[in-house]
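Below you will find the structure I want to go over with you.
Missing here: one protein chain of the complex. Every other protein chain is in place.
Up next is subunit A:
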């Protein structure tokens, strides 16, 4: 199992077209980025939390996958708290640090918003199989198959990069170049990796061409990329959560446009 061939599960989330996941996540983010206030973000987060039960991840997987967001959100919040626009009563002031009612509200809004946008994105992307995504991008969104499949095939080389890097490191030590400065060695080794990667890439391109890739014939697709009611439903859920969150903010009078 790897990034290229992630686990497949029985839940329907695994079989939903990746393009729909991408669209739902984009729609939700776009709506939540209209305003920066705690009400809309909190409403969205509550609605999403219910849906995470169907996300196809166990609690352990969920927190492992989203760990980066749980770390990033409070850090961003702390920064906002200390340096955010001050308004209302000031509680602490030291040099550039300025904690006030305004910065507290903004900090809370920031933390909630990062979670509300980041968590669903990570959860939806965790169940995306790159091959299925490529199928969707080419068949549903009709992006040029040349680029989509080229990128997909290139993705496979990333695993080989790591092996190559390790080999290059050993070779440099064996050749007596292991004692030089770390930065110079790194630059030199990175260049060697680039050369090897380009060569591998061009060999792969030839192999793909030899199998008829990039010809004039209209390509067929071995795997269907269905886009039906479930996909529209997922996008609708994304939109509804975003709209409900915005309406709640309007009703609560907390709407705070990011632009304007």
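Note that contacts are C-beta pairs under 8 Å (C-beta built on N, C-alpha and C of every residue); 3 or more make two chains touch, one makes a residue touch a chain; residues count from 1.
One rule holds for everything that comes next: contacts and distances are computed from a predicted model.
S.K.: Tell me the UniProt name of the left-out chain, picking from "Fused response regulator/phosphatase", "Energy-coupling factor ABC transporter ATP-binding protein", "NADH-quinone oxidoreductase subunit H" or "Cytochrome c-type biogenesis protein CcmE".
M.R.: Going by its UniProt entry, the chain not pictured is "Energy-coupling factor ABC transporter ATP-binding protein".
S.K.: Of the listed residues A:12, A:58, A:90 or A:167, which contacts the missing chain in the full complex?
M.R.: The one listed residue touching the chain not shown is A:167.
S.K.: Decide which residue listed in A:50, A:96, A:183 or A:217 touches the omitted chain of the complex.
M.R.: A:217
S.K.: Where does subunit A touch the missing chain, residue by residue?
M.R.: So the residues of subunit A touching the unseen chain are 1-2, 4-5, 8, 130-131, 152-153, 156, 159-160, 164, 167-168, 170-179, 182, 188, 192, 195-196, 199-200, 203-204, 206-224.
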